[in-house]
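Excluded from the complex is one protein chain; the other protein chains are retained at their positions.
The block that comes next holds chain A.
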């Protein structure tokens, strides 16, 4: 395998030494381009008190292309589908090499605080969200409790 670019080493070091509050990203021992990520649900959102597991992979072209990120924990959110795929502009067309792992994970955390049913990935969830937002938020809370609660 090709040597790990300096930028990835630097980013990893900083993620460990100066972590973002509410976010952890730990590189896998066998593949330093693969990270196990957790994101705390933002306060005052239906995901509050939940801890969500994600996986993040840095493709060979990184930072010329975006990291691949996916939710592993089930989540009820209009912009995240059944497979955990995330609809977020900076992960697709609006990627820039000035962005980093930490900024991307912060954007994902922000997306949890601001669901956008007008640009849906999970159509059924988005429809529910538009028809009856209160109910949708209740379901999101139930799912958070059921699937994303810390196991001590």
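Please note the rule applied: a residue touches a chain if its C-beta (ideal position, glycine included) is under 8 Å from a C-beta of that chain, and two chains touch if they have at least 3 such contacts; residues count from 1.
Going forward, contacts and distances are computed from a predicted model.
For the chain that is left out, the UniProt protein name among "Cytochrome b-c1 complex subunit 2, mitochondrial", "Anaphase-promoting complex subunit 11", "Proteasome subunit beta" or "Ribonucleases P/MRP protein subunit POP1" is "Anaphase-promoting complex subunit 11".
Of the candidate positions A:6, A:44 or A:134, contact with the hidden chain is made by A:6. Across A:16, A:65 or A:110, the single residue that touches the chain missing here is A:65.
Chain A meets the missing chain through residues 5-7, 10-11, 63-65, 93, 95-98.
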